[in-house]
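Note that one protein chain of the assembly has been removed; the remaining protein chains are unaltered in position.
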Amino acid sequence: MVRVGILGASGYGGAELLRLLKAHPGVELVGFSSRKHEGRPLSAAWPQLWDERPFASQEEVLERADVLFLALPNGLAMGMVPEALKAGKRVIDLSGDYRLPPDVYEAWYGIPHQSPELYREAVYGLPELHREELRGARLVANPGCYVTAATLALAPLAAMGALRGAMVVGLSGVSGAGREGEGTFFAEVNENLKPYKAGGTHRHIPEMERNLGRLLAQGKPARTHGEVREVRLSFTPHLVPMTRGILVTAQAEVAGDWSQKALEELYRGFYASEPFVRVLAGLPETKGTYASNRVDVKPVYEERTGRILVFAALDNLVKGMAGQAVQNLNLMLGLPEDTALPKEGVWP
Amino acid sequence: MVRVGILGASGYGGAELLRLLKAHPGVELVGFSSRKHEGRPLSAAWPQLWDERPFASQEEVLERADVLFLALPNGLAMGMVPEALKAGKRVIDLSGDYRLPPDVYEAWYGIPHQSPELYREAVYGLPELHREELRGARLVANPGCYVTAATLALAPLAAMGALRGAMVVGLSGVSGAGREGEGTFFAEVNENLKPYKAGGTHRHIPEMERNLGRLLAQGKPARTHGEVREVRLSFTPHLVPMTRGILVTAQAEVAGDWSQKALEELYRGFYASEPFVRVLAGLPETKGTYASNRVDVKPVYEERTGRILVFAALDNLVKGMAGQAVQNLNLMLGLPEDTALPKEGVWP
Amino acid sequence: MVRVGILGASGYGGAELLRLLKAHPGVELVGFSSRKHEGRPLSAAWPQLWDERPFASQEEVLERADVLFLALPNGLAMGMVPEALKAGKRVIDLSGDYRLPPDVYEAWYGIPHQSPELYREAVYGLPELHREELRGARLVANPGCYVTAATLALAPLAAMGALRGAMVVGLSGVSGAGREGEGTFFAEVNENLKPYKAGGTHRHIPEMERNLGRLLAQGKPARTHGEVREVRLSFTPHLVPMTRGILVTAQAEVAGDWSQKALEELYRGFYASEPFVRVLAGLPETKGTYASNRVDVKPVYEERTGRILVFAALDNLVKGMAGQAVQNLNLMLGLPEDTALPKEGVWP
Partner (left out) sequence: MVRVGILGASGYGGAELLRLLKAHPGVELVGFSSRKHEGRPLSAAWPQLWDERPFASQEEVLERADVLFLALPNGLAMGMVPEALKAGKRVIDLSGDYRLPPDVYEAWYGIPHQSPELYREAVYGLPELHREELRGARLVANPGCYVTAATLALAPLAAMGALRGAMVVGLSGVSGAGREGEGTFFAEVNENLKPYKAGGTHRHIPEMERNLGRLLAQGKPARTHGEVREVRLSFTPHLVPMTRGILVTAQAEVAGDWSQKALEELYRGFYASEPFVRVLAGLPETKGTYASNRVDVKPVYEERTGRILVFAALDNLVKGMAGQAVQNLNLMLGLPEDTALPKEGVWP
């Protein structure tokens, strides 16, 4: 039994980690921390949990665990990871700290990087593209919800070298904004729908471009620190009045002639052996992935215009966050990749 | 591995049975039927399932399975159960057909009973009150969501003989009305809240009265076909704009002098060893039980008026339906009662 | 044209006042204030308004207006009203400051009263019961949503002297908690339903008891500062996942023998000439009153138990707040009582 711990267990990502790791047969949850709730029982912060164990301090969790999940705001992991690695721990970081080259990170996040040298060691935690690298990783940079959806939507076209650009529309439930977010009051969100950070300003854009640029340069599988070709995306996120779920609707700009048949063959082939990616006959809907680690994908060729659209749906807190982190854990530990991860959702 | 089958796998209760039974280590799901979807793959009816096995006919399921879950509209089980039992099957019926004495059933449901003799054999499937009987049962009458919540809310007061009556306010999400229900359009339900079947006309009233009347007469545990004392409840259901979840707010009319302390002691003692009932420090909320088989209960003594209020929250499709059925299955098969049943919920 | 102003125009009640008063043909809106937004245009705080006039300071509004609407947190009006009255203004206060005798107010609100002498002058702003008094009022204490619904639900039984007590279950959308409220995040409220302040602790209880106690002592119409008979209510509020709407489900404890027919006659007679109260043939639902100033009421006699249930639905921000304030304004100004107040709602 591997000893695992969670830093940042009072956010929604932390809650999903708790749910998944408590039911994981290969690990022992030895600690979880939250500054806000330290010393209080888990059930006081989380009404869904029947568990009176107290939140520990970060120090206690760091000491007890062999594998650490960092579910902290951006900018905190980079200060802790060096010591944790030195102490022989392995780390799965759910923040943006190790997902981008430090200079790009600093440009988009506005935070000076405290351990840029470790970026070279971090493995990008998207199992569908980086599975082999992840098996031996000590430090995993776990991608977020929009990026996972957009990357998996466009990856087959990128890996074959056809992708030239894309306009990505992202639609997200509110839980992606976290448990403390402003502007997430029910009365303001319910019966409302709004774009935000339009105009190419969302900080997940460089990560999407990097993921697809790696595939363009390297094909699949891609190495985190291998060659990257330049590609430019538009990405426009929208807030939708629901709690969970991400849908990406992408228009792919591609080279070559296409048909619905060719597209489907490409996608079915690309994801043929993936345990968590389903290429649908129909169109994806977010509820089909609710509380599961699955992604539903569908490419559509539009005869009238020659355009290619791709849709991808997932649960932003599972495959878009905590479930992906557990998938990475399973790879790191050499366990079956789907251990403790549901492939099927809760409906209705 | 026990071979189980589901009749009525295209309703919401059927969907939850599929979800729970597919993950159950002690059973093999050998068939599931739906008239509407016969021959089509499971995934065509249920977007959340990644399963291409076809819906079978009722006959095929009846033949293959050793234990049958009947998730059918009221009035259908009573025609099938006699033959199934004769063929050596065991049956868990999720309808109202065997929950009430046939004369009471006919009066409230308006359906003549086709196998009234089997009522004497049916065991009432509320494990917290009928656990021992259920271990040997061949035919289980699985109670529904409102009844489970109201009964467990008031059971401790009934079992000690103090309960004289109650006004029960039931608040339910829409999935209780099923996948075909009229009046459940989003645009009519969203931003709306309404009582229905007010005035003592809901057919779950005699079942609540019977459950509590058994406890009044027999204490706990109660035998399904033992003595019943008369007790009268008001019950007023309301439709709430959400998908899952039941909350019961009950005013208990009781004999004797009470205090918050005495109430809490009573409830904590009564449910001390129950795997799925939690007596809370605070007040229950439905989301705390989402997708779990747990019930959260809280009695409150109101100093100003001397009134006693009890709150109970559960997921109507799990503890109020499919999860309870699996709990009964576990008892029937001699498995640990909580096999394949989550005690903790999904949040947010 | 009467010059009106709003203090506290950045809360939801303020927004409804803006909407109603801007369309009111008998008044001119000469100012509106918000500490948070002072100097900014209205449209910056309220996306639904197409109005670039700036929020003024409290002082400016106090100076310009002849009638003031105070939509401020409890405890602020009592410090401003003495001066405003002295300056010849008339005041409609939407807070609790002048709704209760100062000693009762202090006991339930925990705030020392700064102008207790003015309580004797305040008229209680429920037009259905205090219409005549309101015509000449200088200071109106405008009641809130739960109290309006519960009072109007039970008033006919109280005014005839039959009411002995009641158990009131209140169900409210989230906007009642205001635009700043904690615990109102979408992800926590959506798909959730919860009681709060159970056990007789909600501060609207003494106001409900006082309203009904006046009717018990005086019949209808009642005078604000006339005799009050003691009556005890239980009141248990619940938060429902919707934005607007209040439903009260009350069990009335009454003297005498009743029938559905007698109940209906009583209610239809009592509300026969009311412009905003409708006694329904069926059961009320909150959406039927959405964005209107109407209350839908229905008494139900339960044959099996002899209990009487009464249901009342309204829009908490209109009849439960801003619309009622405008109704009071109309009475104060001698205008038709329904000026600028919709009797019909928005659906769906």
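By written order: A, B and C. Residues from 1 in each chain.
Definition applied: a residue touches a chain if its C-beta (ideal position, glycine included) is under 8 Å from a C-beta of that chain, and two chains touch if they have at least 3 such contacts.
Just so we're clear, the structure is a prediction, and the values are computed from it rather than from any experiment.
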Among B:V174, B:L212, B:L233 or B:L247, residue touching the chain not depicted: B:V174
Which of C:P156, C:G213 or C:G288 contacts the chain that the document leaves out: C:G288
Contact set of chain A toward the excluded chain (per top definition): 165, 167, 169, 171, 173, 187-188, 190-196, 198-200, 205, 232-234, 236, 238, 240-245, 247, 249, 251, 283-287, 290, 300-305, 307, 309, 311, 313, 348
Footprint left on chain C by the chain that the document does not show: 12, 15, 19, 22-23, 46-51, 175, 179, 190-191, 243-244, 278, 285, 287-292, 294, 296, 342-348
Chain not shown, touching residues in chain B: 12, 173-175, 179, 181, 184-191, 241-243
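The rule we apply is simple: only the chains that are shown with their structure count from here on.
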Chain A and chain C, separation of their C-alpha mean positions in angstrom: 47
Chain A-chain B separation of Cα centroids, rounded to whole Å: 37
Whole-Å gap between the CA centroids of chain B and chain C: 39
Multi-partner residues of chain B (each touching 2 or more other chains): 190-191, 243-244, 285, 287, 290, 348
